[in-house]
Structures are given as C-alpha cells and as structure tokens.
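Working notes, beginning with the structure itself.
A single protein chain has been omitted; all remaining protein chains appear in their positions.
The letters A, B, C, D and E name the chains in turn, as written, and every chain counts its residues from 1.
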Amino acid sequence: MKNSNERVAYFNGKIVPESEVMIPFRDRSFKYGDGVFDMTRTFGHKIFKLEEHIDRFYDSLSYVKINPGINKNEMIDQTMNVLNANLPLIDKNDDYWVGQRVSRGVDFVGGDMWDTDGGPNLIIECMPLPLKPRAKLYKDGMDVIIPSVRRIPTESLSPRVKTHNYLNLIMGDLEAKAQNPDAWAILLDNRGFITEGIGSNFFSVKNGTIYTPSEQFVLGGISRETTIELAKKLDIPLIVKDIDLYDALTADEIFLTSTSLCICGVRTIQGREVNSKKIPGPITKALMDAYVDYVEYDWIGQYLRQLD
Amino acid sequence: MKNSNERVAYFNGKIVPESEVMIPFRDRSFKYGDGVFDMTRTFGHKIFKLEEHIDRFYDSLSYVKINPGINKNEMIDQTMNVLNANLPLIDKNDDYWVGQRVSRGVDFVGGDMWDTDGGPNLIIECMPLPLKPRAKLYKDGMDVIIPSVRRIPTESLSPRVKTHNYLNLIMGDLEAKAQNPDAWAILLDNRGFITEGIGSNFFSVKNGTIYTPSEQFVLGGISRETTIELAKKLDIPLIVKDIDLYDALTADEIFLTSTSLCICGVRTIQGREVNSKKIPGPITKALMDAYVDYVEYDWIGQYLRQLD
Amino acid sequence: MKNSNERVAYFNGKIVPESEVMIPFRDRSFKYGDGVFDMTRTFGHKIFKLEEHIDRFYDSLSYVKINPGINKNEMIDQTMNVLNANLPLIDKNDDYWVGQRVSRGVDFVGGDMWDTDGGPNLIIECMPLPLKPRAKLYKDGMDVIIPSVRRIPTESLSPRVKTHNYLNLIMGDLEAKAQNPDAWAILLDNRGFITEGIGSNFFSVKNGTIYTPSEQFVLGGISRETTIELAKKLDIPLIVKDIDLYDALTADEIFLTSTSLCICGVRTIQGREVNSKKIPGPITKALMDAYVDYVEYDWIGQYLRQLD
Amino acid sequence: MKNSNERVAYFNGKIVPESEVMIPFRDRSFKYGDGVFDMTRTFGHKIFKLEEHIDRFYDSLSYVKINPGINKNEMIDQTMNVLNANLPLIDKNDDYWVGQRVSRGVDFVGGDMWDTDGGPNLIIECMPLPLKPRAKLYKDGMDVIIPSVRRIPTESLSPRVKTHNYLNLIMGDLEAKAQNPDAWAILLDNRGFITEGIGSNFFSVKNGTIYTPSEQFVLGGISRETTIELAKKLDIPLIVKDIDLYDALTADEIFLTSTSLCICGVRTIQGREVNSKKIPGPITKALMDAYVDYVEYDWIGQYLRQLD
Amino acid sequence: MKNSNERVAYFNGKIVPESEVMIPFRDRSFKYGDGVFDMTRTFGHKIFKLEEHIDRFYDSLSYVKINPGINKNEMIDQTMNVLNANLPLIDKNDDYWVGQRVSRGVDFVGGDMWDTDGGPNLIIECMPLPLKPRAKLYKDGMDVIIPSVRRIPTESLSPRVKTHNYLNLIMGDLEAKAQNPDAWAILLDNRGFITEGIGSNFFSVKNGTIYTPSEQFVLGGISRETTIELAKKLDIPLIVKDIDLYDALTADEIFLTSTSLCICGVRTIQGREVNSKKIPGPITKALMDAYVDYVEYDWIGQYLRQLD
Partner (left out) sequence: MKNSNERVAYFNGKIVPESEVMIPFRDRSFKYGDGVFDMTRTFGHKIFKLEEHIDRFYDSLSYVKINPGINKNEMIDQTMNVLNANLPLIDKNDDYWVGQRVSRGVDFVGGDMWDTDGGPNLIIECMPLPLKPRAKLYKDGMDVIIPSVRRIPTESLSPRVKTHNYLNLIMGDLEAKAQNPDAWAILLDNRGFITEGIGSNFFSVKNGTIYTPSEQFVLGGISRETTIELAKKLDIPLIVKDIDLYDALTADEIFLTSTSLCICGVRTIQGREVNSKKIPGPITKALMDAYVDYVEYDWIGQYLRQLD
C-alpha cells in the first residue's frame, strides 16, 4: 500500500514505491560495486538533456558488459514515467535528480563467480536536489582541497565511466573533509594533473581564457559539455589541457560544474584564496547567467532563495 | 515466516532468514561500493582462523573510516551464531564461506554527500562453497590469464583492503573469460609485476624455491599467510619478491591460494603450459597435503569427490 | 646459376637471386636486431609512395646512426631495379611488398663491441603479399586482442622507428595468438593508452568521428597518413588523441591500417563484438573505397577474389 | 673445403666451418631480433659453468616460446664438440667465448606472420676473447657513462632474458661512446635506479659493504652470481638493493662483472673519478683474486700480459 | 661610500651599491632556495617586455605564497630606477640582464619553521650579459647533451615556476659539462620527452615545421613566446607537442631560446651533428633575423663583434 506522499521508482519492469525497491544483499553492486548509473536533473520540473545521459549510460553499460534488458527508448520512456509520477510530490521551487542504475545482479549461491541468479537489477529513481545544504556555496563560494589520493588511472579502470565503484573518490573526499567538513575534494591523476571530484568537473580562468582537463582523464560530464558550448557562444576562449597545481594556484577564477551545481564558483583552493576578489568571478558569473538562459530556468535564484 | 531450510544471516542486530536481508537501493554500498567485507570458511564444519579475519576486517573498516557499531568480540560471537544456525542445513561433506560485510549506510534524501540515514548496514552471512564447479580444477589444474588491465595502484586505493570496489578485478576477469570461460585472471601492477586475482594470491616455484609477491601490492590473504607458514614448516625456501612474466613463463610450478581454494595448481599461464608435467607439481602437492594436515580436514578429497 | 623463376634482391651493390642473400651469423642484426628497415607495396604492380618510405627509412638510419653507404636517390633506383626484375614473376592479380633493410654489419672477431668487419649489410627485397591467408579478414573482420605486454616506452627505444627489434611486439602477439590463433595484438602504452600492433595502426569511430593515437607513441605508418588524408578528403572529422579501453569497447567501428592491409575492419576487440552490425562499418567502408580510388587499384577485390 | 685454420661452429645438426654458417636474410632473428642466446667462456681452455648457462638459455627459450629442437644434454655435448674442435686453433694464452644462439627461423614467403619455413636456426660458436683491446681496462680502470636512455621495463620485455633485441642497450652505448669512445654505458631503469650495461652487471662498494641491483631489473649474469658467492666466501657483506646515482657518485669503489671481464674496476662514473685512489680498489681486488682462485686460472695476468 | 663605477641594486626599499646587498646566512633562500626570481634583458639599453616578466614573477610568487610587499607597478618602477642608474656604467655595445629576486626571509632563531624574522628580502639587479663567453656559439653553434637526470615532475614541483631551486637542472648540467665543458644540458621529463635546460627552451625543425615542447612541462620563457609569435608572423608552421629523442636525432635544425641567447643554433645533440649543413640552419636564421627586427637591435652582431 503506497503512502500517497511517497516517491516511486522503476524497479525491474514495475513502478513501485521507493520503499519497495529493496536489493538482495548478494546483489553484485552491493558486494562489488558491480554496476553503473547515470544522473540528470530537472530545471523547473523539466528534464535536462535526457537523451545525452542515456547515450552515455549505454556506453557505461557496454564498458562493463552489462545488458540492462531494455533499449534506450524504453529507458527514456520509463524515466519520464517515474519523473511524471514524482513531480507532484515536490514544491514548484524544488527540482529532482533523475537517474538510472543497473547492477549485474545477484550472485548465484552454489554457482561460481559470474553466475547470476536472475540477471541485472535496474532502477530508475528521482531524488530531490540538495538545494538547502548547497545554497551557501552560491553566496560564499566553494572550498576545494586536493587530497594525497590520486584518481584511478585509465589502465586500471576508466575514469570516464560512471560506475558504482566510488571508493577512490570517497577516500579523497574523506581526506578533504577531515580538514574542512565543507570542502570538496578534487583529485590529481598519477602524473600530478588535476582531474575531477565526486561527480564534478574542474575549470580555471586565467587572463580571460578558460581551461579544463581533457576528457581522457575524467568523466566528461554533461554540465561540462554544456559549459564548453556556452563559452563558445559567449566567445570566451576555452582550452582543454593538462592543468597542474601552478595553474590552480595562480588562476584568476576557478569553478566546478556538476549535474546539481551546474556552475559554482570556488573560493579557496588548497586552503588559499582564489585571486578573483568576488566569488563568482566575472567569467564564472557570465557562464552561470548563460546557463540560466540556456535552461530557461533561474537555478541560481532557486539556490539562493534557500538562504532566506 | 522462515522456511525451515532457509539459511539465516545477521542483519543489523538480528538473525533473520537470508531472504529478509534486503538493502534499500540508496545504500552507499549499492551505489558506490562504499563498504568492506571479510570472508573465511569452514573445514569439516569448523571455522578457520576467524580471529585473524576479524582483525583484518577491522583494519579494512579503519581504512575506509566506517564504524561497524559492534566490537570484535561481538562480531566473532554473532558470526558463530550465524554459522551454528546454518550448519544443520548442509551435508556433512559440504562447507561454508562465512563472512561479514559493512556498508556506510543509506544516503539521506535531501541531505548532502556523507549524510547517512541510519548508519552502517552490517551483515554476517554463510554461503555454501562452490565445490562442484571448482572440483575439476583439482583434477586438471587452473588456467590463468593475465589481462591488459592493471591492478589499481596504492596511491589510488590500497589493494590491501577487502573493499566492495571490485570493478578493477572484474574488468580483468572479463578480459580473461572472454578468451577462456574457465580462466582466472591474475593482474599485473602498473610496473608489470604480478599481483593477484579476485580473492586469490599467486605463487610460483623454480628450482625448489617458492616465490610470491609482496603484501604491499596485494591483499595478503590468510590462505597466503598459511601457505607461507607451511613452507617454513616443510623447510621449503620461500622468497617474497616482485614476480614478472619471465618468472611466470619459466616457472616449474604455479599455484593460487584463496579462502575457498586453499591451494590449487595452475595448468596454463597466458595460454602456455606450466613446466611441471603433473598438475599439481611436487611442491604444490606437498603444500596441499600439509594444508590438509594443518586444518585437519581433507578438503582435497572433498573437492575431488564432487567429480564422481 | 639463377633459377629463372627465382626472385632477385639487391645485396650490397649487386642484384642477385634471393637464395644468394646469405648473412654471416655474426651480423649484428642477427645477433642484436641491430638494423632498420622500411617496407612499401605495389598496387596493380605500381609501387606506392616510395619516396615517403625512403625518407622515413633514412630517418630510422639516422636514429640508430647507421650509414647505409648509398644516398636516397640510389636507394630509390635500386629499389625500382629489384622490383622491375621481380614483377614478371608474379601473376597480374598479385602484388609485392617492397622493402629495404640495413644491418650495422658483422662483428669483427678479436675486435671489441662496435668494431665491424666490412660495414653495413644492405638488402632490397620483394615478397609476394599474403593475400590468401588474409583474404578472410575482409569478409569477416579482424579479431584484435590487447595483451598484458606494454609497448616499449619512448625513453627506452623510440616506437616511431622501424627497427629490427620486434620482440616487444612479438611477445604481445604470442599472448594474443595463444588465445586465438587468428587474433592480431594491439598493445597499450605504459599509461594504458592504445598504441599499435606489428606494423599496424589503430583507428576507432564514434558518432561519426574517427580517432587514432598520436604519432609520438606509435610508428606513424604511411597507410595511417594516407587514411588521415582520405578522411579529410571525405570530410569526416578525425581527431588524433590518446585512446583508451573505454573508447575501444564503446566504439561504433574499429579498423586497422597497414602497408599490406591498407584498411581492414575489426570484428572483435578483447573478445567482444564491435558495435557496428556490419563489418566493415559504414565509415570504414567509405575510407576503404576512397583508398581504392586513391591508389587506382581495387585491392579489396584483390583480397576477396582469393576466397573463391 | 675447410681452411685448416678456420674455426668451426654447430649449425642445425652439423659442425661446419664458420664461413658456412650463413643465414637466409628472411630469418626472423635478422629481421626482428627474434632469437635468444647465451654465452660462457673458457679459462685456460676449460669451459666455465656450462650447465648454469644452458639452464638459463632454456629459460630464455621458454620465455620467447622457441623450441630449439634438441635437449639440454645434446646442447651441452655439441657445445663441447665445437669447443674441442676449436681449441687447437688458439694460443694457450688465449681463451674463447662459447655460446649458443637460436632464432625462430625463416619467415615463410606467402605465409603470414609466424609461419616459418623450416623451423629454428641453431648455432653454437666460439669466438676468441678480446683480450688485447680490453687489457688496458685492468691497468687503468673503466669509464662508465650513464646515458639518457632508460633500460626497457619489465612490462615491455623482460630485461632478464638474453635475447637478440639489443637496440635499447645499443642506443645507450651510442650515447656514451659519442662522449668518450672508451666509455661503457650503464643504464638506469625507468625509476632512476642503476641496472646494467651490454652484458655487464654493476657493483658498488661503500664502507666495506658491496651493493648490486636486484635480479628483477637486470639480466643476472653468471659472473654476477659468482661474485656474490665469492663475497660470501670472503665474508664481505653484500646487499642486493636499488642503487641510485647518489650511491654511484659517493661509492668508495665501483666494478663491473661480465663473462669476459669477470670483474673489472671502474675509474670514472659519469665523468667523475671514483673515490678509491687505486683502481681496482681493495675490495674489488680481493674479489678479483678470489675469482682467479675460484676458476683456477690467472685471467688477470692473461689480460695484463697483452699490454707488454 | 659608493664607488662611482659600481652598479647599484634595489634592496628592500633602497637603491644601494651591489656590494651592500648582503644576505644574512639564515635567509631561507640561502638555506632552502626558498625564493623566486624573474629576469629580462635590455636590447641596445632598452628593456624587453618588462610587464610580461613582472606578470610571470607575481605568478611565481603566488605559487610559493610569498608576498613581496610591493605591487606590480612599484616593481616595474623600481626596476626602471635600478636599470637607469646602471646603464651609464656599460658600453653602448653592452647590455644588461635585469631581474627581480624575492626570498621568504630570514628564519627566526628560537622560532619554529616558517617563523621569519623581518619578512621577505627583495632585490632588483642588473648584470652585464656574458656576450664574450657566448659569442662563439653564434659562429659555431651550441653543443647540447641530454643527461641521465630527469626534469622534476609537476607533481613534485612545478617546472613552470622560476624558483631558486635549481639543483635538478644543475645536476643535469654537471653531467653534460663533465663530458664537454662547453655543452649545454637539456633534460628529458620522466616520460622521456624533451623539456628544457637552465633557462633555455628547445626547438626543432623538420621538413619546414618548427616543434617545441608544451608549456605544461617547461618554464615557458618569454623568448620562447616571442619565437612562437615570430614563426606565426613569418608563416612558418609551428607545433607544440611532446618531442622525443627520435625527433631530436632526425631534426633538420635545432635551436635554443633564452633571455640572453634570444635564439641560438645547435651544432651537435648528444654528440651527433645536427643535419643542417650550416649552423644556424635556414629557418633558425630567419627567426633570428625576425627577432632582430622585432627588438629593433642587432643582438647577433653584438655577439659576433666579441669575436673580433
């Protein structure tokens, strides 16, 4: 019996209350993180670039060789079904994360490694965006700490795939938050160049040019792609290159992008204040405004209203 | 209502039927592999080196900074309770894997990263050993393939911790099994030295001396430790060192150790036959026999009887 | 006395029957692989881009500091002499590999390292292309396996030089062929990015764009260069970048280029089927057709006729 | 018709004059360095540790997967036959290098890669030691230069195998000899630790302790092994460890070992004089004398007499 | 009392004779190299791109987190004051290096690390260019040696900052000069690609195209930037990429750029002659001439006149 205020989710073919999406503990994603996901969001209750996310999701599935059982169109349809069922449950000023997750399934007891009992588990979910806890980032800027932990290299596991294996990024974030509970970790790769944080991409600005790491070393987020397009539209030069600590410590502006943050200015990096007097700096601000125009929704105001 | 033949598990303070150990899909171990585990086995229904496994388990918990909520003694007691409740359900010729798993818990909806809703999820479980599918390995030997994927380096995530992040090893195993469905993957580290497979350690024998990689680059299994002790007892020289493909391709004997396998001889490495005419080779066989004596149970016979 | 059906070769100033090109066993290329070579082919009995190959050959000679004793023009003239003498020996449907090889010469007995007895040995040769054994690749596609062995890094020996030191590539190929005798090995570099195989370059296609590794990490073949030009001519975007396993496992199409293959579609990579339903995929096919036009010879038909 | 002063060699089953050991130019060792070898020497016309060399030779053959066609005992017998036939040709004060070489054989024309036409080519040879050109090294000491080129790493090709692929070492030696024609190159590995030169191993002495690099990163020569045994016999502490430039530049003594050199003192390293006033230093000298005792032949005198 | 021929320098707020710029021995730049600098030059007594140098200097100061106490405009003004005071002291045919240096200051005795006693020490200085000792380089070309020492990697200390820590480059230069006292060292990075020398950048020319390493791995000198601009102005293609030994050993021309050298042709690299018959080669010469035009001063003649 569904509580009328409870969100629903798609779970292996049915739309059910979230509380009924329960995973057997021998599911390989619980035991091994053996699954992949993708995640977009709504802006003013309208979903953002769902097709692009689903394309990336199926590439992630190919990489780990999991067949989700349904095709891209069905995945899109079910995602919209879940979203539409859940939208009435939130305020018009709120928005959702909307995502898909697939695990390889439950290990077969008595079978050997790779024997699964029933095939992949597929979930499509909505989750309210954490507008309130993140609102202050838009007023004050973010604190970024670069931990000692290095991003997993390509030859071990592609950083470009949105898998359920996040311990590398979590270990980095634990280091950052041990120093400053509000800090966001951004990891270096094993050459010492900046990569990414948990779900966030890094940009710096110097002398009017924007820089961001190459997609070969990070998960090239859709928000990162959008930002690159917006820079082009605004005629601000943007160069994709290896970014090191020198770039970071001498940048005029730094900002992160992510599905939920869109674009958010960075106040301190490795405990030092970023050069630009104001956070966000002028180029960051221009991109944020362009992002608002692009999605036709004032997500900046949406965040800042939470501070009232 | 518990089916009288159903195994039980410990789940957050209670012993319940396994089918009731259901994990909310927002559990961080499902979403991120953000958990750790350990696993021992029984020999003739007697548990093996439980204290050592629990010590290692608490070190894994320290590394990822998860507090399981109960101390080592309680963990041991509850493990024995679960085991004792489950032993009547298997034949006297069968045995169990016995393990503990802890996830960081369920992400709090509306909270930000690291806010968990209810704290860690702790499970203690038994699973019958896959004696039948693995029995042929004791008759014919194992096939080992070294994939192109490299083991995650220390500076990204310690390979010495038994976490729920197995995709690196799984990607390696996918490569191996794509070539030979019966093959076991053993990965190299980023310097080109042999590390380990999914839960298994590597040993080679050359001119009467045994070699195995250093514990700094692999999860130093309890079975590996036991094998090192047995070599000492048998007065067979054993050297811990970096092992490369040359060592592997020119070895007289190769064997793997793991909780379930104990010690099992390797027949082919990278598609080539290992030198020793017979599998297992003489030193492997001597160690296997010593292992039987040590645990006072003929686990070799236990495997081989499955072939009848 | 020359058998009238025997091919000839240039050997240190003379054109002689191939059976008379015998190398003293103390030649440094036999003992150390201390030599370099280059290799082009004929299309319908017309030689392909000989000047470009000779330019590259002299760069290889510079790198290893061997003076071949004759200049580029003489090298070209003698190559044409050898080819013209050999063309009558093959069917009009067959074609030749045409190559030059120089070793540093024979080690002087009683002298020390680097004392050579008589200077470099220079050979210019023709060899019929292996049309028949390779014909099925054009019908079914190629199987590519990425071995555990990594391509030799730049700081040890430039992968950009066509030397007589092929054991690194051969060790990779041995791994691949141990799993599948028809497989072609493509090696990763020590960062985990795709490089090349024995004489072949790698291309992938995704969403209408072609990708190939940078020339700094591979021997940039003349066929690779030709393919890049043809993509330009066909207005298909082509990006030179680091390609990882994620790119390879999620590619729409993959193909290899080499002197003999020109362009050939890949059916499986690391045991998994490439996405494109048909092999070769549409962009590969367009490039192959453009290659036929470019060389004014239907080498695809030449291969496929071997299957009749 | 054999010249009565001409040395003989074993060549694929027969003992023939050396001038008849001629290799077809399509032999894979000429084209690719696709072969392996081993090399010992005589002391006063008696062969040194032939069995150890043959054991190592067969391990090299295993690594590259070449079957030489005859077993170890036949290899030893034929080696002795070749040596015995050649010994009468040199002065009693001279000695021989005695070695075995196997290539994978001649590429089959019209076949594809790996089709060979007739199987491996096996040669057993003697070559007079270069006593005269090297004699001054025993009077003055050796000059060692560390080039910019790094030794090929394990993950590309095992440095522990005596293959016919020497271009990496040759490129290093070319750099050294361009600066000083008498210099011997010793290469660093890709971590910056000292490895080896062409056929020579490196030792340093500091405060009475001898150091030498680990066998995992170099070809552990038989002379190196002999030297380690002699240090033990003389009760001089010897530690196998990673040796860096600091160790080299601050060493009290440095010496190289090789089949032909046995042990020879180093005068300068990277253009700087080694600390010990006298070359060889006292510990080097003690080891050299012990080596003379061990082989029961005054090879030091043998070299030095060449200076008269 | 100032000697009327003595140069002056700015020292912590005052312009004083150079002999009065004495640093307490506990200054952190003396003890730790804990300082940064920048350096431009005059052409015909006119200062070159001072603003660009000062911008870079303040970025260096940001990186090491030293506040120099004065702003960019004051730094420029004081630099001009020092220069103007010193210009009368040199011949009209001579020119100056003009530079700024800041150390973190003197360690406080009795304090702990980072307590400084009086804040940063700031010096602005002029030094006559070494026209005479370097003049022959313009007649004969430079000798470049690549030492075994690798440039410090980004993850340890950014090579892009002009710090007072030069021992890495000095160790490389010691190696080069031990072989050839006139040689200039150019170091490889830890991947084996060419970086830079002490204050100099590397360029190669092949088939009419100029190549130079990426600014991420070297200190991108102002002279390097000027050269890149001049190549553009002259319509000579210039590609920024990883340059390896193969590029260097097969280049048509090689030249270095630096503040003092501007552009100077290289005669030998690693002991081998560069291909171009004449030094400087035609493209190097064209760039040199364009550099003369650009700075409106014949610095080539200035150097060459020293040889008279």
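Keep this in mind: a contact is a pair of C-beta atoms (placed from the backbone, for glycine too) under 8 Å apart; a residue touches a chain by one contact, two chains touch by 3 or more.
Just so you know, these numbers come straight off a predicted model, no measurement behind them.
Engineer: Thinking of the whole complex, not just what is shown, which of E:R41, E:R56 or E:H164 touches the missing chain?
Structural biologist: Of the listed residues, the one touching the omitted chain is E:H164.
Engineer: Could you tell me which of D:K139, D:K241, D:K278 or D:R305 touches the chain that is not displayed?
Structural biologist: D:K241
Engineer: Looking at B:L129, B:I145 or B:V161, which residue reaches the missing chain?
Structural biologist: B:V161
Engineer: Which one, E:R134, E:K206 or E:R267, makes contact with the chain that was left out?
Structural biologist: Per the contact definition at the top, the residue touching the missing chain is E:R134.
Engineer: Thinking of the whole complex, not just what is shown, which of E:I15, E:I198, E:V240 or E:A286 touches the missing chain?
Structural biologist: Residue touching the absent chain, from the options given: E:I198.
Engineer: Kindly note down the residues of chain E that lie in touch with the hidden chain.
Structural biologist: Residues in contact with the chain left out: 9, 11, 18-19, 21-27, 29-35, 37, 64-65, 101, 103, 109-115, 123, 125, 127-128, 130, 132-134, 148-153, 155-157, 163-168, 170-171, 173-174, 177, 190, 198.
Engineer: So which bits of chain D touch the chain we can't see?
Structural biologist: 188, 191-193, 241-242, 244-246, 249-250, 272, 275
Engineer: Hey, which chain B residues sit against the chain that's not shown?
Structural biologist: Chain B touches the missing chain through residues 59, 62-63, 65, 153-156, 158, 160-161, 216.
As a convention for this text, only the chains that are shown with their structure count from here on.
Engineer: Using residue numbers, check each pair in A-E, A-B or C-D against A-C and return the one sharing over half of the contact pairs.
Structural biologist: A-E
Engineer: Among all residues of chain C, which ones touch two or more of the remaining chains?
Structural biologist: Correct list: 65, 148-150, 153, 155-156, 188, 192, 245, 272.
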